[in-house]
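Sharing a structure here in structure tokens format.
One protein chain is absent from this view; the other protein chains keep their places.
So, chain A:
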């Protein structure tokens, strides 16, 4: 048992449902108790989805607990088959239903006999994998199911005439996925490459048989799509590009990787885009960015975005990343390898309090993280740019905001610059006697606070400019602890200052 307030990655079935509802005409039926269909709310609200989310629950209630689902699941499947005529119905176990140990595969087989749709049972262990791993696996499962099915009939795979690519891993509820997808499309069009299939967003499962017609696969995000790409490489000899084209340097290596696959030369295009089309290269030379040199930042998020962001901040903007971290524990090795040499320390954790304490400890000038880090930033008065899921509705912007490709580099430059200047502005306000009077001084995140600041000392602390206040507070407390002082007075503050100065 684990005491938890917040989690970065959702439970497995969320991943499976994200795959199912990204496809067109695929319906997911969850074997779940009442209330577990919260996914529908998220999709309808966060994505502002106009259509009904194709997810229903076959409710597990007291009766099911007592007698088993019996006909219920099969009935729900056949009913959905008749009502909506989906191509595929994906039966999705949840954490609750997986401990009931009902033979869901048997339901699938029974239902298959009565339906026109294909029926699949999502092959996911709810206690071992998280949302991303489950999505990765489900995508592979669906692709291999349809390829195995059709390839027996087909004699030979015909590649498209023009070079073409599949994009694997554009999802509903993905962080800026729709925008990224459009940006990749633009890039590929510039390079004279067609898109064969975008999978799974907006794709029909009946079209999956065309996957092998593409020349290669693109996996923009590490978390979801890699398993499918590896499967396709093994089975159909399709090369894939798993570099994330985020930032100027990585976008260039992404294009070069494609160039190698197609045996082409895109150097001129890269140079033109980097220097003149994207503003990011010029931005990093401009005076604004010079001011950011050596500023401290902390980066935390999924493996893809946190690694890319770290590299952009350090390599392309000269910012000092004190700590880079990810919650994708299963991908820790890859992450370490990516950010090695780009940051002072690496943090791999799923515990948000650990991230919060790290932020409180190093006090960066800006944070680039998830919504959780944004809130930590609020409490500590540190600006935060959101770069990764988990996210809120404001991270599903209506306007065009890719993180990938050349337009993505512009967006990221804005995000970084705005975070830092806002921070500066704040400090200047405080130095010149700012407009708000803050009375809260305990902004520390740790709960083992046992030191008492007397009123006078608190007032004294308030007089210290905001951007050094925390440091002075902490140093004083450190000093007090070392001297076994319980109550902090103005004298103690001065003594601490003197001790440190000496």
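Everything that follows uses one rule, which is that a residue touches a chain if its C-beta (ideal position, glycine included) is under 8 Å from a C-beta of that chain, and two chains touch if they have at least 3 such contacts; residues count from 1.
Throughout what follows, contacts and distances are computed from a predicted model.
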Its UniProt record identifies the chain omitted here, from "3-methyl-2-oxobutanoate dehydrogenase (2-methylpropanoyl-transferring)", "Light-independent protochlorophyllide reductase subunit N", "Probable electron transfer flavoprotein subunit alpha" or "Ribosomal RNA-processing protein 43", as "Light-independent protochlorophyllide reductase subunit N"
Among listed residues A:51, A:156 or A:263, the absent chain is touched only by A:51
The one residue from A:235, A:315 or A:375 touching the chain left out of view is A:375
Where chain A meets the left-out chain, the residues are 1-7, 10-11, 13-14, 32-38, 40-42, 44-45, 48-53, 56-62, 65, 76, 83-84, 94-96, 99-100, 126-128, 130, 372, 375, 378, 390, 392, 447
